[in-house]
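The complex is shown incomplete by one protein chain, all other protein chains being positioned as in the whole.
Chain nomenclature is as follows: A, B and C, assigned in order of appearance, with residue numbering initiated at 1 for each chain independently.
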Amino acid sequence: MMKETIINYIRRPEEVGLENPVLIEGLPGIGHVGKLVAEHLIKELNAEKIIEIYSPHLPPQVIVEEDGTISMVKNEVYAWKSNANSPDLLILVGDYQSVTNEGHYELTSIYMNIAKQFSVRRIYTLGGYGIGRFVEEPYVLGAANSPKLVEEMKSYGVEFRNSEPGGGIIGASGLLLGFARQENIDAVCLMGVTSGYMVDPKSAQAVLKILAGVLNLDIGMEELERRAAEMEKIISRLKETEMQMMAPQFKRDEDLRYFG
Amino acid sequence: MMKETIINYIRRPEEVGLENPVLIEGLPGIGHVGKLVAEHLIKELNAEKIIEIYSPHLPPQVIVEEDGTISMVKNEVYAWKSNANSPDLLILVGDYQSVTNEGHYELTSIYMNIAKQFSVRRIYTLGGYGIGRFVEEPYVLGAANSPKLVEEMKSYGVEFRNSEPGGGIIGASGLLLGFARQENIDAVCLMGVTSGYMVDPKSAQAVLKILAGVLNLDIGMEELERRAAEMEKIISRLKETEMQMMAPQFKRDEDLRYFG
Amino acid sequence: MMKETIINYIRRPEEVGLENPVLIEGLPGIGHVGKLVAEHLIKELNAEKIIEIYSPHLPPQVIVEEDGTISMVKNEVYAWKSNANSPDLLILVGDYQSVTNEGHYELTSIYMNIAKQFSVRRIYTLGGYGIGRFVEEPYVLGAANSPKLVEEMKSYGVEFRNSEPGGGIIGASGLLLGFARQENIDAVCLMGVTSGYMVDPKSAQAVLKILAGVLNLDIGMEELERRAAEMEKIISRLKETEMQMMAPQFKRDEDLRYFG
Partner (left out) sequence: MMKETIINYIRRPEEVGLENPVLIEGLPGIGHVGKLVAEHLIKELNAEKIIEIYSPHLPPQVIVEEDGTISMVKNEVYAWKSNANSPDLLILVGDYQSVTNEGHYELTSIYMNIAKQFSVRRIYTLGGYGIGRFVEEPYVLGAANSPKLVEEMKSYGVEFRNSEPGGGIIGASGLLLGFARQENIDAVCLMGVTSGYMVDPKSAQAVLKILAGVLNLDIGMEELERRAAEMEKIISRLKETEMQMMAPQFKRDEDLRYFG
């Protein structure tokens, strides 16, 4: 029951025992690019859920699961302890972002507090950059909260274009970068270019490749590849339909020219 | 007068003397299915109003009654003391649900507190599930806050379909299930399938039949049957009009084929 | 400067010296009927401004006056001391009503507190009832917060129709009736029937006539009559234009029948 945001620690920071982890944010957004990448990481790494966040700034709603049971709309933080040359990870995912303006500020403050509790060394926020047309070869656009970080990201293949996205970065992916700078924490936003029309696992793959490189993570891509292939089929079917719908229209116009 | 939600106890829990009652929520929603069932129960059982809830999250409005007097927009709780083999009941009804996002969380918290004050043993939330076309034989879709409860409900004829409704359950009917789980109270949502186009007493009948079975309640259905029959007439007239409107259109097209 | 609603007393209740006044509310609404009546009363009675209310629930705006100076958007209370057989009056007017849902509840609470400070004996809220077509002979529809009051109002020519308006009474005109009942203060809403398309001084006249009768007030109507006459001209010009626009269209159709 709640009138205020509730942070439910399943395991306390000291129990989890991460060493200056990297925080990865993948809440829902354009093309669900960030969400796809973060959920893929959680599954592939078998990360452990340690925090649940419930908030009156999320939609007043429960989700119905496959077995008919329900779950409250929430945000979640997962932890993964690295056993090799990559950093420990905290992964932030969720059903929704805030639906109110002030809620975005409040929830991002909460994410930031969690980052500080875990002495996070760096933050990667993941998102999509919608350009209004289908993209054959998605690339990854970046933004960072320091010039040094911009240069570092370029070396991993992240692209930076003159003030793009022009509309800024909206929601947690943007605010986290700003809040992190106030706390002297390095933070980068990785945006997979996408049409913005539908869920885009291909764009998510592009983001994951960059992220795996940056974090020195060895991560399977099969699941995202499979979903991307499925989506490709849907898109090519859409394109065919479109062409068939245009074809007779064109013919009719032609007819008119001959006989009109 | 109020800047905050006001809970007006007409009778205190201890005066009412219910024994671990079942809470039934029937606030307005799709097809007013839940509201129809809950108000029918109150009338048939002659339940007694014990609580009024006024809130700035409800619309700033008064209702004009038949005699020209007004009443504030509100939510109400009715109590019914069973004299047989069915449980005591608390029935939550109202003119509106919250019109603000945060208000849904606040009001549901209040409903939940009331449930706890009365040591409620179980909660049934009632609603409609709009599918966008008229339904000949409405069935009842369910969701519950534990797998055991899902199984129990199946035995009463409630249907559970793979993650349906896909959009989750919005408002008090959904949130109450989530809040109840946090308090270890069993809770079920019963949704009568309905077009979503208009008030649907036929769908309400389907929900009431299930609920009467579950609660071992002997309840008259005449009033709902009468309203359902009326609505059937309206719908069949609507369908006729639609067909008449389509008919001449079709004829004209035919004419054009002969003469065009 | 303000983050909260500010009530600025130009004169304190004890200074004003009203004896159990009647409160008249005429804030903006449908057809500006209530506002026209209340402002007419203030002008004709030469009532004195005693309270200003500023609130962050009003639009963030200033009004530009004829001389180029500005004034904050506000609500105001005027006082009038009767010297005859009619009651003392408090008249509530303003530039706007609340633009937020919760603000309606907060501001109406404030109006109610003022009513109690002045030991108000009765409240009349004034409004318009929009019916979507021009009205030749506007009547006044009523709602009240007790059955006795309904009967009393009928004797003054106020009409009460089965549960009309069906959509209830929205805003301060409605809430004040509800809040007043909680304080055992008699309250009536008088709604002038109006098209709802434009400011309606004719409907305001109808309301004023009833109100003058109820309050035993001798009040000039010339100003409202003049404005109603002006509006009549505008409406008849609108109707002519409409008919002229329809006429050639009709002729052309006719032509087509002869030559088509």
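Keep in mind that, in the parts below, contacts are C-beta pairs under 8 Å (C-beta built on N, C-alpha and C of every residue); 3 or more make two chains touch, one makes a residue touch a chain.
It should be emphasised that the depicted structure is a prediction, and the values quoted were computed from it without experimental measurement.
Undergrad: Which shown chains does the chain we cannot see touch?
TA: A, C
Undergrad: With the missing chain put back, one of A:P28, A:G68 or A:G142 would touch it. Which one?
TA: A:G142
Undergrad: Using the touch definition up top, pick the residue from C:E66, C:E136 or C:E222 that touches the left-out chain.
TA: Within the whole complex, the residue contacting the unshown chain is C:E66.
Undergrad: Decide which residue listed in A:I63, A:I91, A:V135 or A:I169 touches the omitted chain of the complex.
TA: Counting the whole complex, the residue in contact with the absent chain is A:I169.
Undergrad: If the hidden chain were put back, which residues of chain C would touch it?
TA: So the residues of chain C touching the unseen chain are 1-3, 56-57, 59-73, 99-100.
Undergrad: Determine and list the chain A residues touching the chain excluded from the picture.
TA: 98, 101-102, 104-106, 108-109, 112-113, 142-147, 150, 160, 162-166, 168-171, 174-175, 177-179, 181-183, 189
Criterion: only the chains that are shown with their structure count from here on.
Undergrad: According to the touch definition, list the chains common to the neighbour sets of chain A and chain C.
TA: Output, common partners of chain A and chain C: B.
Undergrad: Please indicate the chain closest to the centre of the assembly, with centres calculated from CA atoms only.
TA: It is chain B that sits nearest the middle.
Undergrad: What is the Cα-based rotation angle between copies chain A and chain B, on a 0 to 180° scale and rounded to a multiple of 5?
TA: 90
Undergrad: Indicate the whole-number Å distance between the mean C-alpha point of chain A and the mean C-alpha point of chain C.
TA: 52
Undergrad: Using mean CA coordinates as chain centres, what's the gap between chain B and chain C in Å?
TA: Going by mean C-alpha positions, chain B sits 37 Å from chain C.
Undergrad: Where in chain A do residues touch at least two different other chains?
TA: Expected reply: no residues.
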